[in-house]
Each structure stands twice: as C-alpha cells, then as structure tokens.
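Omission of a single protein chain aside, the complex is shown with its protein chains in their original locations.
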Amino acid sequence: MNGYRYLAGIVTGSVSLLKGMRVTFANMVSRPHTVQWPRQTAPLPARFRGHIRMLADEETGFPRCFACGSCARICPSACITVQGRKPGDRKKKVAVRFLLDFTKCSLCGLCVESCPARALAFSRDYALAGYRDTEFRTMDLLEGLASPFQF
Amino acid sequence: MSAPPTYSLESTDNGNFLLNLGPQHPGTHGVLRVVLQMDGEYILAADPVLGYGHRMQEKIAENMTYLQALPYVCRMDYLGAMSYSLAWVCAVEKLCSFEVPERAVHVRVMACELNRIASHLLWWGAYLLDLGAFTPFLQAFADREQILDLLEYITGSRLTYCYFRFGGLAADVDDVFLRRVEDFVTGFRQRLPRYHDLVTGNVIFHHRSKDVGVILPFEAAGYGVTGPCLRGSGFAYDVRKCEPYSGYDRFEFAVPAEQEGDCLARYNVRMAEMEQSLAIIEQAVATIPDGPYRARVPRVIRPPAGEVAMAVETPRGELVIFMVSDGSTRPCRVKFRVPSFANLSIFARLARGQLLADALAILGSLDMVIPEVDR
Partner (left out) sequence: MSISPVTIVCYLLGISAVVGLNAVILVWLERKVAGHMHFRYGPMEVGPHGLLQTLADGIKLLGKQFLVPDAADRPLFLLAPVVSLVPIFVAMVPLPLGETLQAWELNIGLLLVVALGLLNTLGILLAGWGSNNKYALLGGSRAVAQILAYKIPLLLCILTIIMMAGSYSLRQIALAQKDGWYILYQPLLFIIYIVTITLETNRSPFDFSEAESELVAGFHIEYSAMGFSLFFLAEYSYMFIAAALASILFLGGWQGPFLPGPVWSLLKLYGIIFLLMWFRWTFPRLRIDQMLHLGWKILLPLALVNFLVTAGVLAL
C-alpha cells in the first residue's frame, strides 16, 4: 500500500510538473505583450495625469489664470507659486508668475479640479529627464504664453 | 520604556550567528529588516526591525485639510490604493453624514475590487518569486497590466489613484469603460485555469507551502491578524460582509475560508477571492444606474466635532481609520490601523525553528507592503 502511494506520488507529481511546462511553453509561443518603447508607445488615456500646464485664453492668448491662488492653497505639497497683476484696462487680474515645483508634486490633480477659471490641464508629457533638479524646481508654466505686460 | 535591543553582527559564542535579512534583500519586498539568529539554516529567533520607510503619515494627515490628505493615504499601500482612499472618504462621509449617489457607489465597488484583483495578482507573482519561480511574476503582470490600464482610463493614474471624492467620484465613467471591464472579467475567468496549472497543482509548490507557517486560529485572533491570513486559519471574517460599507451588502459574494492555516491555505483563499471579486465586479457592471456621480457637498469640509472609526477590507486585511474632528477644517487626530503591521507581528512567532527558505515563503505568504507597515 505504501509502495503504491510512493509510486502514485511520483507519477502525479510528474504530471503536475508537465502541466506547468505546458503553460510556459504556450506562453513562449504566444505574442509578447511588451511595447518596445521608445520605438513604440502605448496609448495614453484621455485622463492621463501628467504635470500641470497652463491653458491660454482663446481670444487674447493670455493665460486663463487670474491668480486667485486656490490651486496653491489646495496643493497638499505646496508646490505652486502664483502671482497676478491687474492690467490697467481690465477688471480681472492676470497671472504674471506661475511656478510649479515639480520635485514635490505628487500628481494628485487637486489643483486642476479646484481651478475656477479652468486654466489648468494635465500635460501628456511623461518622459521628463534633466541634468539637475533645478530644472524641475521652478517650472515656469507661463512660458510660451502671451502676456499683457510686455515692456 | 525599555531601550531598543542592540545587535552585534559578530558570531555569538555558541556557534549561532546573526543574519541581517534586509533592509535590502529581494525576499523582503521593501525596506524591511529582519535580524535572524541562525543555527546553520535553522532560525532560532527572528526580530523584524521596522521604520526604514516611516513617513509620519498620521501626523501629515493631521496637518492637512481633509481633502489634501487624500493623495497621501493612497501612498501607504500603493498596491491597494483604492481601498485606502475609499476608507478615507468613507470616514469623512460618515463624520459629515454625506450621502453618496448610487452610481458612485457602484463605481467605487468596481474600482476597489479591480484593485483587489491587481493586488492579489502581484502577490501571486511575488510569492512565487520568493519560492524561486520567475515566470508567474510576469504572467501575473500581463493580467495586472490590463487592470491598471482600466483604472488609468478612469482615474488617469496607475497606482496612486486619488479618484474618490467626498460624496462621490472625481469623474464619471463611460460605457467604454464598463464594456472593457466586462471583457476583462470574461477574459480573466478564461485565463485563471492557466494560473492553477502553472502553480496551484504543481507538486513542488505543494511541498513548499503545505504545513509551512501554520497560524493557529487562536493565534490569528490574538495577534490581530486579518484579511486572507485570518481567513486561511478558519475564520470567515471579512469586513465587507460583517460590517458592510460602501454598498457591499448589495452584492452577492462568498467569503472563502480554509481551515489549515498554512501558506497553502492563504494561497487558496486569495485565489478564491479573486473569483469572488470578479463576481462582484460583474454584478456592479450589470446593475450600475444612471445618475449623478457626485453629491453636492460643501467646498470646504468642516465636519462637526466628534470621532469616527471606519473599517475597510483592503486586499491585505482590515484597515481602520480612526479620526477625531474638532470642528475645524483639519482632523484633530488620525490613527491608521493597518493590516500589514498586525500581520507582520506574527512573523517572529512563525519563523522560529524554520529553515531560512521557509521563513521567506512565510513572509511572502503574509503579503506585506512595507511602506504600509512603516506608515
């Protein structure tokens, strides 16, 4: 009886090993799932949360931000600095300084949600790399946008 | 308070030696350090040393408004982040008596269960990695990746979601997402037998996990072990069933439990749980109503003074958030009772007298997330 169990154990054990080997072999001949970045890229979902960026007003081309500061207040990591000024002929302020300390940002997206002007959006830029951390300590989000305060 | 024990890494007199397992070791899955007193390959005593990843999560939460702390709680258990944000928002909702729309409840349950499957899949792979098999890890990743894609589709993030808000969700889900979830559920059901073929039936795996690291029922209760580890020891205790929260009482599911209390029992419980999670997701997709995804809640959360305890079943066990409010915008005191910490506490007892290889198998079967232990 014991001898029978001994042999049966060996046989069932070997069968279970063969089953496992069948799975890995099937894996081997199936198509790999890898996306060969950077030659190929995986699609980014529409809601992808990258670092934030400033949107421009469609009419004027100025930043939409009117420097209310609610994003800076809600940010858990205090990584947003915003300053605004009133152009002489307008009622609302316009941002003159909007700095993001990306080294602290945790990409939670609370600032985008809290913005009353809908001035912030997520960028789709994920391959960020730099040579020094200062490049990301003060990311100027107003760069490339027009400003009413040209000298 | 007694002084912390000091360790000398020199050999002790009687031929035993101390072995530092970690804080950098592939078997500890993070910055856990275990000081082992060894006699050859046998472990005489194990002493986990914690705190390498301590981030003062509780204190941080006390210095933040309720909303600001939300991204932080996700970072405690990065594999079950959904359950953590669920616990946080539910605690605040309970404190403020907010109502949550039906649609949001369904999406929350769906997201949490998807996250639970993803967490169990990663555990499945990592456990087998501890046992020395590499292929399961990446086989599990192939399916886990699909879940992360799904969650990224609705939340925009892959691990630390920060998707739930007080009174609902950050954004609604669309039909494309629901259809993709359905596809995933059917696809994953078909692929599950391959997991069992590769590992569950494997004779080597059986030898490595059966009768190894047995947690007796009274010990499990005494050490405060929860989650699959407790259910592996014969208690069918699941917060989702015992104190239903976030609408879990609306869904039909079983609480799998095993009697043996060994690594194999914990393994079987988790495998069965994945199937139950699939069933819950299926029901949630089938019965999701139309309607608002977010209730109207005040912009500034100022809960009435009082205290609340919210228990949630994370993939690792029972998480309790205890919160005291003094009526201001910030919590006065926050306490996280995390499952990994309690589950780790029994490790010293389980590892005693075991071989080194078994100790790592036991550590793997407890499914630890070290930042959660350290908070």
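The letters A and B name the chains in turn, as written, and every chain counts its residues from 1.
The working rule: a residue touches a chain if its C-beta (ideal position, glycine included) is under 8 Å from a C-beta of that chain, and two chains touch if they have at least 3 such contacts.
Here the structure is a predicted model, which is why all the values come from computation and not from measurement.
Listed residues B:R33, B:R75, B:R208 or B:R231: the one in touch with the omitted chain is B:R208.
Within the set B:L264, B:I288 or B:L360, the residue that contacts the chain not displayed is B:L360. Although one chain is not drawn, its touching partners on chain A can still be listed: residues 10, 17, 20-21, 23-25, 27-34, 36. Interface residues of chain B with the unshown chain, by the touch rule above, are 17, 19, 25-27, 40-41, 128-135, 137-139, 142, 198-199, 202, 204-205, 207-208, 355-358, 360.
We take it that only the chains that are shown with their structure count from here on.
In the complex of the two chains, the chain B residues touching chain A come out as 64-65, 67-72, 75, 135, 139, 142, 145, 149, 152-157, 160, 162, 170-171, 194, 197-199, 201-204. Looking at the complex, you find that chain A touches chain B at residues 12-14, 16-17, 19-20, 22-24, 26-27, 33, 45, 47-49, 74-76, 106-110, 113, 122.
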